[in-house]
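Here's the structure we're looking at; comments come further down.
Of the protein chains in this complex, all but one are displayed in their positions.
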Amino acid sequence: MTDNADRPNQPLHGAGATPAGAAPVMEFESYRAPRNQWWDVWDQFKTHKGALFGLGFFIFTLLFVFVGPLIWTLDSQFIDIRARNAGPSWAHPMGTDQLGRDTLARMMAGGQTSIAVGLTAMLLALFLGTLIGVMAGYFRRIDGLLMRMTDLFLALPLLPLLLVIIMLYRDNLRAAFGPEGGIFVLIVVVIGATSWMQTARVVRGDVLAIKEREFVLAARSIGTPSHRMITRHLLPNVMSPIMVSATLGIANAIITESALSFLGLGFPSDFPTWGRLLFDATDWLTQNPERVIWPGLAISLTVLSVNYIGDGLRDALDPRIRGR
Amino acid sequence: MTRYSLLLGATALVLAPAAALAERGSSGHLNIIYWQAPSTLNPYLSGGTKEVESASLVLESLARFDDTGTMVPWLAEEIPTVDNGGVSEDLTSITWTIGDGITWSDGSDLTAADFVFTWEYCTHPEGGCAQASYFDGVTSVEAVDDGTVRVTFDAPTPFPYTAFVGSESPVIQAAQFADCLGARAPECTDANFGPIGTGPFVVDEFRPNDVIELSANENFRFPDRPYFATVTFKGGGDATAAARSVCETGEFDYAWNLQIDPTILSGMEAQGNCTVVTAFGTSVERLHMNQTNPDPSMGDMRSTVAGGPHPYLTDPIVGQAMSMAIDRALIVEIGYGAGGQATCNVLPAPEAYASTANDGCLVQDIEGANALLDEAGIVDSDGDGIREYEGTPMRVLFQTSTNAVRQDTQALIKQWWAEIGIDAELRNIDASVFFGGDPASPDTFQKFYADVEMYTNNFAGVDPQAYMANWLCSDIPGPDTQWQGANIQRFCDPAYDELVAEMAATADLEERGRIARLQNDMLVQSYSIIPLVHRGGVSAHASTIEGILMSDWDSELWNIMDWRRAE
Partner (left out) sequence: MLTYTIRRLILAIPTLLFISFIIFLIVKLSPSDPTAGLPLTIPPEVREQIRQSLGVNDPILIQYFKWLKLMLWDEPLHLLEGWTGLNVAPDGARIISYQTRSPVMELIMQRMPQTLWVVGTSYIVGILIALPLGIISAYKQYSIFDQVGTFVSMVGFSVPTFFTGVLFIVIFAVNLGWFPSVYNTTHVVTDWPSFVVQVKQIIMPVMVLGLYNASQISRYMRASMLDNLNQDYVRTARAKGLNEKVVVLVHVLRNSMIPVVTVIALNIPAVFGGAIITEQVFKVNGIGQLLIIAIQGGDVPVVQTVSFIFAVLIVLFNLLADVLYGVLDPRIRYD
């Protein structure tokens, strides 16, 4: 196959250089002392340059936003009005905004929120989407019900829904988790609960096709129970669309969060997030172009790194590829 | 080719003197952008500024306010006064004489019957007329003869220029709207979207919330005006985009309500394609300090008089310190630019009513504020940087509507308050909810489930009597009135109530001015309300447009018939 030539896919240790066979997994295991499957996944993952680079960048981003504030100690909310709209300088390496707040400090503080919201909301949406998609695709009896529920969620007008949810639950959550914690829970749940539908539909579509494949029929004929069918045979084969959904979901969550905050449905206005920094900077596109570059770059590169991690993970989890 | 250009040159020569005289339609096409699009052209069905101002191209009233706030006769011959006999001695009626030879755009005559009909239309109990307050206290509108209208009030009215004055209560054609009274008003889509008027333009096409195409009124009473032959009135987008389309791309000639960062706007103006114009009316951006207790633990008693006073905001010392900590000039510089002036008054205009007693607040004094609080014994007793008032830490929830300038102002004020040991949590709420008045929502400005809130209020016209009556004890919002009531900060002072009653009984203008100033000072010095910025309207027009006299007392487009394109 043409696309294998440039992939350094041979693990260095062990008897990696097995000829690819029709049933590589079985062959693979017979060659080796039993070892944790996740080590194999990691070995395969390591061979994927893009994935390693993505992982590296992602870790760098995490360090930047979580450890960075310990080194760069300027308060992200401190207003230095004399230094407003400043370009990059030693005092403010990324410049300042229209109130003189330090962009570097805001990028770090904003990144904490954006990454936390992006990851959690994406995981929630992915979990819901995969669960509902697999259930609907595999169990014909509940397919109709689950898919009509998906239709319902797709059809709901998001903004009024949010207004209602926030009206009903904001004060309770604020009392339970504090002003920022409460809003965090609210936003993550809202974004997660309103963006799982595409994943569910895509996963269900794939499951419908896969469950008619020969290997599934074979597994069923030997009496494999449903839960094992799903976890061993179906899920690994729908990993690709799930990974794509994950990548798209994280970007979607970061941007939706900024839209919500802007509408007054999210974090307080002085609470920076990447999406919000980008939104605020858009009006300054001609005057201070560097202001849009930082958050824009941060969001894009984070999403890109998640995408590559997803690519690598999918390859690593695919037994056919891993075995080669 | 040569002959053709010769011919062109000849026509240009012939046209040149005519252009100097300027005749109807000689300026060609005018493009106006309102980033909030009008939803109807019937200002009685929607009281929004965008609807009123777009309708003012078509519909007119008896008198209007010019750019200085002076009343000028429009459809009327002159302004009726007690002196010229137009207003009765007992101040209970006013008689207007309609100017000669004024016709509707369909050619029929404007008569007193149209005014009587307009009154019936707006006061119909099922109509839900948005401008009904202009007819408050009016017991009858009658046609004395075809050219004379008399408006009678139920009580002596020192300022009778409400009905049919200004762009909010224009006259509509009886013939067109005859079948649209009351509950049938919404069925008259054609009339609401294309009212026949007496104004300089007629509607060719109306697309709600999108665009209006207008052309010059052939039957307009000034034969040489309007100078523009056609107008496109486009809506949509946001304020920055509207400014850009006038100042940077030049696609539009006039953009309305450019509440954007002044640095961005002046940067656009500096490119030389447009001129920013401002006009000041009575709008004041202010902070309301909740005088009742908004603590969530109060349950249903939150922010009500029954729930008891606020733990510390009722103390004028606290409010005074919070006011002293604010640098109003800086707020203006950062958020409003030419469209704002620092103010210490709730009632900053007209001049006769503006007090000067509070101008000390214009200078920020953080040290003074700290000293004031220290002296009063309001100190930080547990060392967390936040002062305690009789044991209650001063942490305020500070809410406002969602708007970039307001959020910047919030951030600035939060920092200044932090410097005097008061912590603020910021919250912004979508304007449709905040100003929505839905009794079920916790986030309306009337419910005021916060300690401090910020927004702008103003009054229409030039008479402050009704506006200053907002702060009556009886006007405090509460669950018993479905949270309706204009006394948002829950201020209550019997002495103030007496002043309101005195105002209503006084006709002398100077005396009214004195009372209004007293009321203003009493409110401001209670520190239950902290005025910040006297706000003006900000618009931009292409440098090639002449004759714009922007007014915040009436529609910005009040003199559009005089607008023309410079050669």
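A few remarks follow.
Labels for the chains are A and B, by order of writing; each one numbers its residues from 1.
Quick note on the criterion: a contact is a pair of C-beta atoms (placed from the backbone, for glycine too) under 8 Å apart; a residue touches a chain by one contact, two chains touch by 3 or more.
Computed from a prediction, not measured in an experiment: that's the story for all the values here.
Displayed chains that the missing chain touches over the full complex: A, B (touch as defined at the top). Touching the chain that is not shown, out of B:30, B:129 or B:516: B:129 (per the contact rule at the top). When the full complex is taken into account, the listed residue touching the unshown chain is A:201, out of A:92, A:106 or A:201.
When the missing chain is restored to the complex, the residue among A:45, A:58 or A:279 that touches it is A:279. Among B:253, B:269, B:327 or B:443, only B:443 touches the chain that is left out of the view.
Contacts to the hidden chain, counted on chain A, fall at residues 1-3, 6-7, 22, 50, 140, 144, 147-148, 150-152, 154-157, 159-161, 163-164, 167, 197-198, 201-202, 205-206, 208-209, 212-213, 237, 240-241, 243-244, 247-248, 251, 254-255, 258-259, 275, 278-279, 282-283, 285-286, 292, 296, 299-300, 302-304, 307-308, 314, 318, 320-321. Chain B residues in contact with the hidden partner, per the touch definition given at the top, are 33, 37, 39-40, 42, 45-49, 125-133, 183, 185-186, 189, 192-193, 205, 207-211, 213, 234-238, 241, 244-245, 248-249, 251-252, 430-438, 440-441, 443-444, 455-460, 482, 484-486.
Simple rule for what comes next: only the chains that are shown with their structure count from here on.
Looking at the complex, you find that chain A touches chain B at residues 77-79, 81, 84-85, 98-99, 101, 163, 167, 171, 175, 179, 262-265, 268-270, 280, 283-284, 286-287. Residue ranges of chain B in contact with chain A, taken from their complex: 240, 260-261, 263-264, 267, 296, 330, 334, 401-402, 404, 407-408, 410-412, 414-415, 425-430, 433-434, 440-443.
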